[in-house]
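Left out: one protein chain. Kept in place: all the others.
Chain lettering (A and B) follows the sequence in which the chains are written, and residue indices restart at 1 in each chain.
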Amino acid sequence: MTAAVEVKPTKTRRFRFNWVDSFLWFIRVAAIITIIVGFIGSIQLFLAGEGPTLQQWRDLVISSISQGAMYGLIALGYSMVYGILGFINFAHGEVFMSGTMVGYVAANLLFQAGMWEQNIVLSLFIVLIVAMSTSMLVAMLVEKAAYRPLRGAPRLIPLITSIGVSFFLQYTFAGLFGVGVRTYPALPESISGRVVILGVPIETTKLLVIIVAILSTIILWYFVTKTRTGRAVRAVAEDKEIAGLMGINVDRTIVTTFAIGGAMAGVAAIMWALLFRSVDFTTGFLPGIKAFTAAVLGGIGNLPGAVLGGVLLGLFEGTGPLLILAGLGIPAVSQLKDAVAFIALVLVLIFRPSGLLGERLGSEDRV
Amino acid sequence: MNLRKGVNRGLITGLAMSFVGGIGMVTTFNNKLLIDPILTMGYAVLFGIPFVIALISTKRVVLEGVEVEPHGAGDVLFGAVIGLVGGVMTALYVLLINAVDLTETFPNMGPPTVQEMTFHQDLYVGMGLLVLGTVVAATIGGTVRLIPERVRQSLAQGLLWVLAFAFLELIVEDIFEFAKVVTQFIYAQNGGLTVASATVIFIVSAALAYRFRGGASVLRQRLVGTDERGRSFPTKLALLLIGVGVVVLPMVLGGVVNELLINVSLFMLMGLGLNIVIGMAGLLDLGYVAFFAVGAYTTAVLTAAQSPTWNPELGWWGALAVTMVMAVIAGIMVGTPVIRMRGDYLAIVTLGFGEIVRILLLSDWLKPYFGGAQGIRGIPGINIFGQRISGVDPQLFIYFCIFFVGIAVLVSYRLLYSRVGRAWAAMREDEDVAEATGVGTVGAKLLAFVTGAVLASFAGALMSAKIGTVFTNSFDVLVSIIILVVVIVGGMGSIPGVMVGALVLIGVLGGPRSPGLLAEFSQYKLLIYGMILIVMMLKRPEGLIPSARRSRELHHEELTQDAWLDKKGQFSTDQAEEVPV
Partner (left out) sequence: MALLEITGLEKVFGGIKALQGVDFSIDEGEIVSVIGPNGAGKTSFFNVISGMFPPDGGSIVFDGDNLAGHEPNEITARGIARTFQNVRLFPNMTVLENVMVAQHCRTKSGLIGSVLRTPRQRAEERMIEEKAKNVLAFFGTRLAGYRYDQPAFVLSYANRRRLEIARAMATEARLLLLDEPTAGMNPRETIELTELIGKLRSERGFTVVLIEHDMKVVRDVSDRVVVLDHGVKLAEGSYAEISSNEQVIEAYLGRPAESETGE
């Protein structure tokens, strides 16, 4: 028998010509050239006076960061579930969506009762609680009904199941709430508008989003590192079987993990409400995929990575089209925003699947 | 009898029934009569829920060495409890939505739903009927297990045939168009079976099932043969039947049904293609629709007069040759980067590719080539023997579809039982060991992608010719997922399974953007697809008609324990072969 622990071997290069590797190099080179050429082109446009102004760039960056923060919070759910159970929970986007839809109901009620205008802070807080509770509930229900019976099945089975759950949830909400788009009530004068921080004017909504994101991450970090339950979560993520033998209730910990992911998605739901205001039953799909990209980008299973990945993805998706594609002379680049996000997804998964900060997988999934 | 479990199940029943009502399914489905005038589809679904839940709940799990409690009055009572709890809960729900106007938030929980769920009666009468109906349905569900098995199976057959006739009304009417008398007897004025015909069908098919117990396996033997290696293939009889059916049916069926069948065949074609990628080679491709798009757009660009920028206006067949080449290139381009990826990442990357292709086709940037949001119009049909056939003549067009489906079936079977198929199976089981055994996984994976891509591109080319236009909204991720559901429901790796899956799902429920046999399903189609996928994954991941191998793979543990005891109860001679020393 060889060493007791099978450690992943160091990456040594195969010293032979390989179609696959050369194709991959070709992609790398093409991507880098595209980025450089596009970037130069954008600078030229900028200097020529066309393209966005400096202020517009600044606003764009702030928007992108706030959107990225939202992706980051959703990404936490993906990261945690992957770290603990080893599969991609497609339905997490819908967990997010459920928070936005039910949050809308609450917001609307508060608006009609006049409380929205009178006490926006309290109203937002209530909506936050409602959204978080809904998302948590949906996440936990899904775990109990669809994923728990599949514990131990080959990894692709829960993945496919989660696709089914995603659909089911989408169209359940469509059936319950109808297919129409719902718009959150506008924020009252008292808190909309801009605030100047460090000489930079930022819209209050975006500022709020960033602050909420930071707070949530800190709370989550504290929870995961300092509390007993958090330790249990990390232990179960590391090695389910051994954690169980150490006396940790694995089932309950997994439920907790889903609940936390759901809670974070609920917070993200409020952020969506603040940033975009309109929601319908399809709201979860794209952010879900992008959040997964963010999770992988940061390193799947790695919580700080998820948030970092989210912000980076937001920046890339927000500024990429204008920064790179416009410079290449492509018209109507805003249409391609999602394509940029998907390209980021593809590139990350091909070239750096372990992510920027490294993956944290359970023992079953480590090679 | 476990009271707590009964209440638990009852609550679930109530929840499900309220849900079904609350999303408006009961209201919508009630437009379809199954048996006129007593049973509409909505009520069938509504009361089907307690029936099925009671049925499932009375199933006994047979564990080795544990005494099994025989079915008896306890089960009936159990069913009644489920029904009572469920019925009361649902009735209370109806009371609630009647008293409180929730329609602003939940548009489907208004008066129409209340009306339907109280059978258009006075509120309290209706609620009482609701509870009664639920109790009855659940009790019957609980009683089913008491019926001796043979009778039970016959009754199930009878029910199945009644439902089949009710659902396939359109098709039956088409077939018997020359003999309207027959259909007028079977079906009622407003649609649905008449009570008389329903009863007749039920009794006849149940009786036949009883009499010819085991007939199904005899039939199967006549249709499916096994060669000396245990591989199944269609017998001459089966081929004859299929051949005759394929030639004759389109002529007999009307335009509407043929239209539907064209859709079914396109999905069948793509399902077979995806089956090769997922079922045989084990690569979960969620962006399969991209290859479909490649086929459709290549054909469009090359054949349409109105194609912007390039319009060589080749004939369809000429374009098809180019399409195949493009599909091969696309397959290689998608396959190469993902060769070393693990399964779930491969799924997401292919999903990403699919979306990127769609967004690019839709974009203004590539509008000069692909028509942007407007797409490309004016695609002529297929030229053959001097005639030009397009979707305007579904009865003729379908023959093309059948032809290509036939090619896909042939390719699938031939590959399955060949060196390539074995390499794929080995790769699917254990990639590292397959490599160590000499299988070049790089080549094998690419081959799978390419073959799947070419088949999908056929479907795309056919669709372009049929509709005459291409729009990008036919190529979103929904299509990929629906094809995936078809493959999984039918049976991953199982060729007949995929075909049946396509027939049943696309035929009855409909495709992502096209209706199926029953228009009432349209609204809830995707919800049902999602549910089907979940249920299949939980209960029967090998599909409805599993390939032998896949069934073994997925129920591995159950089988291994009994493996030493083969079906006839004889011990395997493994131990007996010990050579005495």
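Definition applied: a residue touches a chain if its C-beta (ideal position, glycine included) is under 8 Å from a C-beta of that chain, and two chains touch if they have at least 3 such contacts.
Treat the numbers as computed from the prediction; the structure is a model and nothing was measured.
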Among the options B:Ala425, B:Ala453, B:Ile482 or B:Leu518, the absent chain makes contact with B:Ala425
Given B:Met270, B:Ala290, B:Ala319 or B:Leu415, the one touching the chain that is not displayed: B:Leu415
Kindly note down the residues of chain B that lie in touch with the hidden chain. 229-230, 410-411, 414-415, 418-423, 425-426, 429-430, 432-441, 447, 450-451, 549, 552-553, 556, 559-560, 563-564, 572, 574-575, 577-579, 581
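Everything that follows uses one rule, which is that only the chains that are shown with their structure count from here on.
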Using mean CA coordinates as chain centres, what's the chain A-chain B distance in Å? 32
Residue positions on chain A within touch of chain B in the complex are 19-20, 23-24, 27, 87-88, 105, 108, 146, 149-150, 153, 155-161, 163-172, 174-178, 180, 289, 292, 296, 330-333, 335-336, 338-339, 342-343, 345-346, 349-350, 353
Flag every residue of chain B that touches chain A in the complex, lowest number first. 19, 22-25, 105-108, 284, 286, 336-345, 347-349, 351-353, 355-356, 359-360, 362-365, 442, 481, 484-485, 488, 523-524, 526-527, 529-534, 536-538, 541
